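Here it is: the structure, laid out below.
With one protein chain removed, the remaining protein chains of the complex are shown where they sit.
Labels run A and B following the written order; every chain starts at residue 1.
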Amino acid sequence: MTIGLYAPGASALHRLPAGVKLGALVAASLALFAIPSTIVALAAVPVAFAVYLSTGLGLNRLILELRGPALLLCFVFVFHALAGSVEEGIAAVARFAALILLASAVTLTTPVSEMAALVERLLGPLEPLGVNPAKVGLAIALAIRFVPMIAEEYRQIREAQAARGLDRNLLALVVPLIIRTLKAADDLADAIEARGIET
Amino acid sequence: MTRDVSTRDIVYIALFAALMAAVNLVPPIQVAFLPVPITAATLAVMLAGCLIGAKRGGLAILLFVLLVALGLPLLAGGRGGLSVFFGPTAGFILSWPVGAYVTGWLTEKNWPRMNAVWFFIFSVIGGIGVVYLIGIPWLALVAKLSLFDAAKGSLIFVPGDLVKAIAAAAIAETVRRAYPLMQAAR
Partner (left out) sequence: MIVLDGVSHAFDGRPVLADLSLTLAERRIGVVGANGSGKSTFARLLNGLVVPSAGSVLVDGIDTRRDAKAARRKVGFVFQNPDHQIVMPIVAEDLAFGLKPRGFGKAEIAARVDAALSRYDLAHLRDRPVHQLSGGEKQLIALSAVLVLEPALLVMDEPTTLLDLRNRNRLAEAVAALPEPVVMVTHDLDFIAGFDRVLMIEDGRLAADGLPAEVLPFYRERMR
């Protein structure tokens, strides 16, 4: 299933297990925040960029990914510059840029299903605390199932409200959407129980 | 944490995570007198707390955050993936489940007297108060900014958030009268 931001490919990063990639990402972020050196932060950017390019995904995708954070990073830099420390600003922006690049590389090379399986595995040790990984897995699957259902319900409701001139009224759109999807949720809970599945 | 969560709770949790995702697909709304567009994310945070309570509401938004981390492009503007958790505003995103929990906790404690005004007040406390209380220090810490600068940069969003709290209160009050959820349907 190719949903989400995952982009299929055959690079080394694509083949690496999700757990290894996630572990490396966490280690990199801890290191970058623990070492208060501008040089290290600056050096991390080209390294992260190289890692990103190794996935074989084009620059178009990168620009799309970074459009949002870029604006944020500008703000961060401006605040630092106004506070009088341009060097601090450069270091902060470089740190974020490197980590965002690395994290994007992980997300783009790991299918959602593999990430979900990793989450279930990582939650395993928490079972004695009452966390049930199977329930978390069910919740993830149900949420993915609900998104297109909600979109379709919303389309129908907007049409019905447009017919009486209420398609720009937030209450007229959201209240029926919530009530109809709650009904669907109640039915679905019945259906899960009807299949003899107890959680 | 999930031991006392029934099948029906899981379905509700998944539904509100999906509603949060759907709400984020609505393009940001530009209101004339506000400097920044209103994105809908915290509207769903407030609604989750108001409508399905502390535990389920908090877990629903936590599930949404997890879905984003797994690589689904569910944040405003189609953003998602692990990268958002390494950006300067990660604290705001991580504060959402806590905000929903707090709004839900206050709503549950005061359920018999709930009306639009209380929904508004609790939405402001959970969906604005808690979110900024976590988001701003996080921003200050990771971007190495002073708390004051971090707060200054964030406060332009407050007017939009207040508009959302009004919307959340109106929606929650209408749904409360139409579909009683807090007594755990059936």
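Brief remarks follow.
Methods note: a residue touches a chain if its C-beta (ideal position, glycine included) is under 8 Å from a C-beta of that chain, and two chains touch if they have at least 3 such contacts.
The structure presented is a predicted model; accordingly, all values stated were derived computationally and were not measured.
Among the displayed chains, contact with the absent chain in the complete complex occurs for A.
Checked against the full complex, the one of A:12, A:35, A:74 or A:197 touching the unshown chain is A:197. Listed residues A:28, A:41, A:57 or A:144: the one in touch with the omitted chain is A:144. Along chain A, the points of touch with the absent chain fall at residues 1, 138, 141-142, 144-145, 148-149, 152, 183-184, 187-188, 190-198.
The criterion applied here is as follows: only the chains that are shown with their structure count from here on.
Averaged Cα coordinates give chain A a centre that lies 16 Å from the centre of chain B. Within the complex formed with chain B, the residues of chain A that make contact are 3-6, 22, 25, 29, 33, 65, 67-69, 72-73, 75-76, 79-80, 82-83, 88, 91-92, 96, 99-104, 106-108, 110-112, 115-116, 119, 126, 129-132, 135-136, 138-140, 142-147, 149-151, 154, 170-171, 174-175, 177-179, 181-182, 184-186, 188-189, 192-193, 197-199.
Within the complex formed with chain A, the residues of chain B that make contact are 1-8, 10-15, 17-19, 21-22, 25, 47, 51, 59, 63-64, 66-67, 69-73, 77, 79-89, 142-146, 149-150, 153, 167, 170-171, 174-175, 178-179, 181, 185-186.
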